[in-house]
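Apart from one protein chain that is not included, each protein chain of the complex appears where it belongs.
When the chains are written out, they are named A and B in that same order, and each has its own residue count from 1.
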Amino acid sequence: MSAGPAPRPLLEASAIHRHFEGLRAVDGVSIDVLPGRVTGLIGPNGAGKSTFLAVLAGTLPASAGSIVFDGEDITSLPPYQRARRGLVRTFQLPSEFARLTVLENLLVAAPGNRGDSLIGALRGRRYWIGDERRLVERARGLLARLGMAAKESDYAGTLSGGQKRLVEIMRALMLQPRLLLLDEPMAGVHPAIVGEIAAYLEALRDEGITILMVEHELQVVDRLCDPVVVMAQGRVIGRGDMAALRQQPEIVDAYLVG
Amino acid sequence: MDLYVAALGFALVSASVIAIAAVGFTMQFGITNLINLAYGVVMITSAYVAYALNQLGVTIWAGLAAGAVCGAVLSYLLNRFLYAPFQRKGTSHIGMVIISLAASLMLTNVVLAIVGPTSVSYTQDPGPTIRIGAMVLTTVQVLIIGIAVLLMLVIHALLTLTRLGKAMRATAANPSLARSCGIPTGRVIDGVWLVTGALCGLAGTVAAMNSDSFAVSNGAGYLITILAAAVLGGAGQPYGAMLGAVLIGVMTELSAAAISPEYKEVVAFGVLVLVMVLRPQGLLAKVGALAPAG
Partner (left out) sequence: MTYYLTTLAVYAGVDMIACLALSLQFGTSGIVNFSFIVFQAAGAYTAAVLSLPPDTANGGFQQYILGLEAPFPLPWIGGAVVGGLLALPVGLVVLRRLRSDYQAIAMLVLTVIANTVITNARPFLNGAAGLSLVPAPLAAQLDTGAVGYQYLYVAITAACVVLVFLIAQRIVDSPYGRTLRAMREHEVAAGALGKHVVALKMTIFVVGGVIAGLSGAILVGFIGLWAPATWLYPETIVLFAALIVGGRGNNVGAILGAVLVPIGFFEATRFIPPFGPPGLIPALEWVAIGSLIIGFLWWRPAGVLPEPRHVFPPTSPLGTIPARGRR
């Protein structure tokens, strides 16, 4: 650990509550996400991890609490405005745009395309073709890096689970996010592909992208995440690195009980 | 003032008719997740079947029974040969709506081709009028209220006391879990369509008995009123549908007295829109209109 002032958190979630019809899914959770790190969020089923992620992304409104992203209070912003500010989420269930091609899935995510408005469209192809070409190159670069260049014209709905997951991550990257919220990126992915995705996330981390990741696969968490936050029954019950957490009996118990 | 009390009396009858229909409709939605737009036309078809018997001179009870059977059979066949196959294919919610609309259109026109567009009336002796304060109701109307109350109790008993009823509630809450608990969901769903189909048929018959005349074109109006009652009470909630029916019955009859009878469906529609905007999950919520689209 180098000396020097601690970096300001990129995201500060304070006292987040989420109640719905009597169920306290998130019961007073405060988490700070530091820039340039991969923060893991683990816990037994029903701990409220995915709900918490959804509140951070704006998909669900918080019943109480505040979320400050890079100094700005985003608690009342809808998801699309959070995404435009660089806070992008992926989903646990496959959420590819099935009847768009793989390349189109990436292209649609990218902002800064003059053709992406009604007036821009009506002005015709010459108006937006420059932006389009630039984005096609960038998207193709991402696809090539992951060896999916050959699939660019396949409909995204025809891909395997692992491939869909990679497309969703690449799609999120087209927005050049500052914080990537990954909701169980390994869920439903063939074990052989898990390593590939993990390596990709490692590379992204090394390039300086901040990630908050909900995940069940503890090997992946071990490999990628520092720090790790443990949740159970809607609350945070531990924070730190995996080795230390494994030593704490109440954490282990929570996994058996929860 | 007396006008409004009398309207309240009609509201009770209206509410009874709507309740029988809305409970069936909402159960179809709650358990099979399907908005059956053909519901109105099944009601009308059953009414015509009962009318045909009525013209042959059978008793009112035989007519009701015939209506119930017609509704049950038609609804069962509709599900078996149209809805279920498409649902098994993984058709989206909106695809199912288009299909049920197409089915409704087809059935409406088959009936239209058979019976023609002119309206008909039940020949029935309305019986001596009964006065309760300023409310004036015929015996038939009181009978309708009685039938509705009876049916509500029967449905309540079905859902809470019988195995089929409990299986229905389990399937409504979580179909895959129900299946893995050994509940024969296929048979349960068949049962749902038969029971709710019978309600649909009874509702149509009773609605026809309550009107001066009816025709195939009334189907759309019935459907709108039922939709309003079901959504108001909370889609998929039978008790909500009963509550919704009472409220819709009261609102439409009072507005008919205050403004004009022609706008009854407009009032029901207005309520439907208000509910959808302000509280889409209805008064007694379960699965709501806010659920992610499928």
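In this text, contacts are C-beta pairs under 8 Å (C-beta built on N, C-alpha and C of every residue); 3 or more make two chains touch, one makes a residue touch a chain.
The model shown is predicted, which means the values in this text are computed figures rather than measured ones.
Only one residue in the set A:Pro9, A:Gly120 or A:Gly188 touches the chain that does not appear here, and it is A:Gly120.
Touching the missing chain, out of A:Val26, A:Val55 or A:Leu107, is residue A:Leu107. Across B:Leu3, B:Leu105, B:Val149 or B:Ala258, the single residue that touches the chain missing here is B:Leu105. The missing chain lies against chain B, touching residues 35, 37, 82, 85-86, 89, 91-99, 101-103, 105-106, 108-110, 112-113, 116-117, 220-221, 224, 227, 231, 260, 262-263, 265-266, 269, 272-273, 276-277, 280, 289-294. In the full complex, chain A touches the hidden chain at residues 57, 59, 78-81, 83-84, 88-91, 95-101, 103-105, 107-109, 111, 113, 115-118, 120-122, 124-125, 128, 131-133, 136-137, 140, 152-153, 155, 171-172, 175.
Keep this in mind: only the chains that are shown with their structure count from here on.
If each chain is reduced to the centroid of its CA atoms, chain A and chain B end up 46 Å from each other.
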